[in-house]
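Complex shown without one protein chain; remaining protein chains in place.
The letters A, B, C, D and E name the chains in turn, as written, and every chain counts its residues from 1.
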Amino acid sequence: MKCVMAVIKPFKLDEVREALVAIGATGLTVTEVRGFGRQKGHTELYRGAEYEVSFLPKIKVEVVVADSLADRAVEAIQRGASTGQIGDGKIFVFDISQAVRIRTGETGADAL
Amino acid sequence: MKCVMAVIKPFKLDEVREALVAIGATGLTVTEVRGFGRQKGHTELYRGAEYEVSFLPKIKVEVVVADSLADRAVEAIQRGASTGQIGDGKIFVFDISQAVRIRTGETGADAL
Amino acid sequence: MKCVMAVIKPFKLDEVREALVAIGATGLTVTEVRGFGRQKGHTELYRGAEYEVSFLPKIKVEVVVADSLADRAVEAIQRGASTGQIGDGKIFVFDISQAVRIRTGETGADAL
Amino acid sequence: MKFSMPQVGLMPKVGGLGALASVLLFATPAFAQEFDTGDTAWMLTSTALVLLMTIPGVALFYAGMVRKKNVLATMMQSFTITALVTVIWTIVGYSLAFTEGGAWVGGFSRFLLSGMELDAAHELAGTIPESVFMTFQMTFAIITAALITGAMADRMKFSALLVFITLWSIFVYAPIAHWVWAPGGWLRDYGVLDFAGGTVVHINSGIAALMAAYVLGPRIGYKRENLAPHNVGFTVIGAALLWVGWFGFNAGSSVNADTNAGMAMAVTQIATAAAALAWMFAEWFMAKKPSVLGAASGAVAGLVAITPASGFVTPGSALLIGIIAGVVCYWAVAWLKPRMGYDDSLDVFGVHCIGGITGAILTGVFATAAIGGKGFDGLVDGDSAQIVTQLVGVAATLVWSGAVSLILLLGIKATIGLRVEEMQEREGLDIALHGESIA
Amino acid sequence: MKFSMPQVGLMPKVGGLGALASVLLFATPAFAQEFDTGDTAWMLTSTALVLLMTIPGVALFYAGMVRKKNVLATMMQSFTITALVTVIWTIVGYSLAFTEGGAWVGGFSRFLLSGMELDAAHELAGTIPESVFMTFQMTFAIITAALITGAMADRMKFSALLVFITLWSIFVYAPIAHWVWAPGGWLRDYGVLDFAGGTVVHINSGIAALMAAYVLGPRIGYKRENLAPHNVGFTVIGAALLWVGWFGFNAGSSVNADTNAGMAMAVTQIATAAAALAWMFAEWFMAKKPSVLGAASGAVAGLVAITPASGFVTPGSALLIGIIAGVVCYWAVAWLKPRMGYDDSLDVFGVHCIGGITGAILTGVFATAAIGGKGFDGLVDGDSAQIVTQLVGVAATLVWSGAVSLILLLGIKATIGLRVEEMQEREGLDIALHGESIA
Partner (left out) sequence: MKFSMPQVGLMPKVGGLGALASVLLFATPAFAQEFDTGDTAWMLTSTALVLLMTIPGVALFYAGMVRKKNVLATMMQSFTITALVTVIWTIVGYSLAFTEGGAWVGGFSRFLLSGMELDAAHELAGTIPESVFMTFQMTFAIITAALITGAMADRMKFSALLVFITLWSIFVYAPIAHWVWAPGGWLRDYGVLDFAGGTVVHINSGIAALMAAYVLGPRIGYKRENLAPHNVGFTVIGAALLWVGWFGFNAGSSVNADTNAGMAMAVTQIATAAAALAWMFAEWFMAKKPSVLGAASGAVAGLVAITPASGFVTPGSALLIGIIAGVVCYWAVAWLKPRMGYDDSLDVFGVHCIGGITGAILTGVFATAAIGGKGFDGLVDGDSAQIVTQLVGVAATLVWSGAVSLILLLGIKATIGLRVEEMQEREGLDIALHGESIA
């Protein structure tokens, strides 16, 4: 199994979710994160004191899929998250050695 | 070493922590996340406008343990997090190639 | 490629970011997390009711780098995050099997 | 010594030119020497209460309904409008609204408040210093402008807002306030009853808001993305402060600490409560859950609807007005709005315009001489013509405010532009416009 | 012309039936022709201030102490109760509480406020319109009901709450208000001193809350999970608004803008400050840290305790009352509660009931004719019997409110049920009951 993790623009979350569901993903987990990268942050100025806000709000999506689905999951995320503009984000793929569904104890692909 | 990551119901966190400590885990890291899966979300209705809230609040637990402890960690989490109802969550196991304690520079299992 | 993930003290984030940029990392993602470990939490007392707050606020940093940069990234984080006191945190290294830049579709080290 | 002419709020005791003439007899500074400390105390307090309605009242009420990235920008609108309208009112607004002029607009005799000496009095409020009357009325001009911003949420350019509000306060608010309240104003002479601002404040801001929603176009993601309120808690606090402050608005519109003020406060409380419950139960029945936003919205709908009636009706009538307003406004936002296809983001039209019209008509129904005094009869007293009179007031306000607002908006759109860039809207107005954000 | 009979708040100058008779002589509408604008101004303001205490005061005070998933539901309780009690008070509550009837309850002569004409006055408040007196008293009925909800936090069914509050306002609040304040009420005639509602509001709501905590049972996770307040900041803001609004509550209970109002405000301020510091230092000493929640709670304890005494005591006595109340209430929540085994979630019993009893007794100790006027002596003036009289008032309130509340709660539990489902409680009331959530 693979864990496909993506950092995307927040307003793209719904499209990414739909794209993943369309290819058969049954679940996913999202986290509010802040990202630093090529896309510039902004400056906040409070009564003359300047603060560089180098981190931008991003959403991290994690979806665990069977190996066979991994490539399509990557594509789906890419399709859903792309605006063509800087800061669209990244997708990283991790290997997973085990998955368990807590409720039933099922393991492996059955747990997803 | 393994990183055991679990997505659980928020109110189960204390039980999971206790179960992990009981088997000898010395540390863990938790994140507030939102999950999408079999368990349905809910609808919010604001002055006639309906919004589907498909994501439910969940807690992500990450605990890094020596290989030998991994299975027991999985079991401990399962024991602590289970209610037998849909939405109890998943456990995923990742391989870790290195661990370092920042304070001392210790590495490997010593770092945990 | 490697995903170097670190759990650090919140006020050390800026130093860690600078250290990583200095060694050539082009991006990173941070998450607000809560950590449990050797460093003790605190007790909150509300009108006589005691609540053990066992989790402390921490920051999780994830930075994906080419294999060749992994060791230097670990060192950089350690340098930036260290105060020499308990609770300074941990660094874990994961293997990544793939990376994709959403905007361009570039893969591998080019995507970083 | 109290000013001896009996008064019901700002309304003349009898309609038409006769009243005007009799009122004008008092329009000399001579009687201004003796003020009533009790009336003055209440009007100072009322002014503070109405200011509280806008900041922090409306600021919180609206800020709770937007997304988190627009919270500060939304508060900024109410806060800046408070400052801006204060200055405009000082320079020219008060003069245009409340000095003698013609049937359509006042004159420039109080330009920059010149002539408002320490012991001056306005003829509509002979027992208090004119400085108090002027400031009290200023807070009405402020809140009317601030209410409009609910239709502009999440996408209005800040500079365009300042220009619009400046012009709108001069060309829309001041004339309509003059028509309805100033001696010589044509709607006042025509006999329209509006105790505390149902037409002047609520229909007026509500129709302007509709025009703004129409010209601006919908928010990005409207009907597709989740644009749910980020913190209804703020909205409840805002509604609560509106409720409390509205005592100054309605009971203050008596301009005296007298029986009319007392009854206005009582009926305001009753209608508001009834409307909150009515909206809540209607929603509970239709949508299966009683929402917190619904209860808060219902309260505001009740406050709006009782506003024109508050000096003229009995507590029993207030109960009915509240129930009707709660249900009608719920219908307006939950049924009517989705069918109209504009994005009046925070429902200014549905709550303030529809609520205001409901109140204006029901004033014609429930006004009774037993409360308002001789000459103030509605349908319940057998005077069915009052409803028609009220409708004229409604129509006049809709037409003037709607048309001039539309012209102003189109003009600004064509010149400096009304709306922020798409990327700014995505990023959120807090950072894009003001360079700040909430942690 | 001011109403010439000297008054101390709502209390008769001398206890017993003689006072009643002399008061009733004034119970004709004849004297209602001339109101005092200053008194009216102050009572209009006081009414707004007491409304502010409930919304947003109590709403924020309580919302800060619950977990994040129950914030909106908690605010909704105060907001809806404000609306609901307003309607009940209008229909029947005011009549039952404040019209003549017998020693136990009033009559129906003000049913739906019939007969409350524009220039009517109530005999207890001859210098202001009855509409103002009625609305002022309404805000007391509102806050008393709202306070109870602190014991129900995080688990009460919304529908059950509405039913309970409706019945409670009629069968508990109205009679007790009648006993203590209305001419002819038996506790008033008996000589119980309660200037602004120590028994009527605080002991009353506090004992009802204890019953609710008992019948509802503890929250899931009580004493095991972390149920800590999610945002004490809101609680501080709420406490601050309670403090400010309480000027209307206590000084307003003078029903005149007179020396009694002034002194009531002064002693309220002093006792509150002393209690905040006393609780803070007690906690600092016992628990090693002065908590913010403690300071806020101490202030409320002081406000509660000075309430019955506020028209009868000197500033020096207020200082002592505050110190005692702060320490006693801290003891009640930090020591007593854990040993009683019920889950009065937000400490309504510990702060309002215990604080109210403390205040009632200390009123018997510190009341002095120098402030309250002839006939209002406590122990410090040598009248040791007043303490006994006070204890009768306390006991009567505890028994009636406790018993009737218990019956109502058990009845509702047996029929529609009091408590939400376990899964709803886990999920949080915001989503489960109202379909909303805070981002």
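Things worth noting here:
In the analysis below, contacts are C-beta pairs under 8 Å (C-beta built on N, C-alpha and C of every residue); 3 or more make two chains touch, one makes a residue touch a chain.
Since this is a predicted model, take the numbers as computed values, not measurements.
Remark: the absent chain touches shown chains A, C, D, E in the intact complex. Set against the missing chain, the residues D:Met65, D:Ala97 or D:Met116 yield one that touches it, D:Met116. Among E:Ala121, E:Val215, E:Leu241 or E:Ala282, the one in contact with the hidden chain is E:Leu241.
Checked against the hidden chain, the listed residues D:Leu60, D:Leu167 or D:Val348 yield one contact partner: D:Leu60. For the options E:Ala73, E:Ala182, E:Met265 or E:Val380, the residue in contact with the chain missing from this view is E:Met265. By the touch rule set out above, chain D reaches the unshown chain at residues 35-42, 44-45, 47-48, 51-52, 55-56, 59-60, 63, 71-73, 75-76, 79-80, 82-84, 86-87, 90, 112-113, 116-119, 128-132, 134-135, 138, 158, 257, 430, 433-436, 438-439. Those residues of chain E that touch the chain absent from the view are 2, 36-39, 41-42, 45, 49, 67-68, 228-233, 236-237, 239-241, 243-244, 247-248, 251, 256-263, 265-266, 269-270, 272-274, 276-277, 280, 287, 289-293, 295-296, 299, 314-316, 319, 370-371. Not every partner is drawn; the one left out touches chain C at residues 11, 14, 42-46, 53.
Note that only the chains that are shown with their structure count from here on.
The largest tally of C-beta contacts between two chains is found for D-E. Centre to centre, using the average C-alpha position, chain B and chain E are separated by 47 Å.
Distance from the chain A centre to the chain E centre is 53 Å, each centre being the mean of its Cα atoms.
Residues of chain C found to touch two or more other chains are 31, 94-95.
Touching two or more other chains at once are residues 226, 228-229, 287, 289, 291, 293 of chain D.
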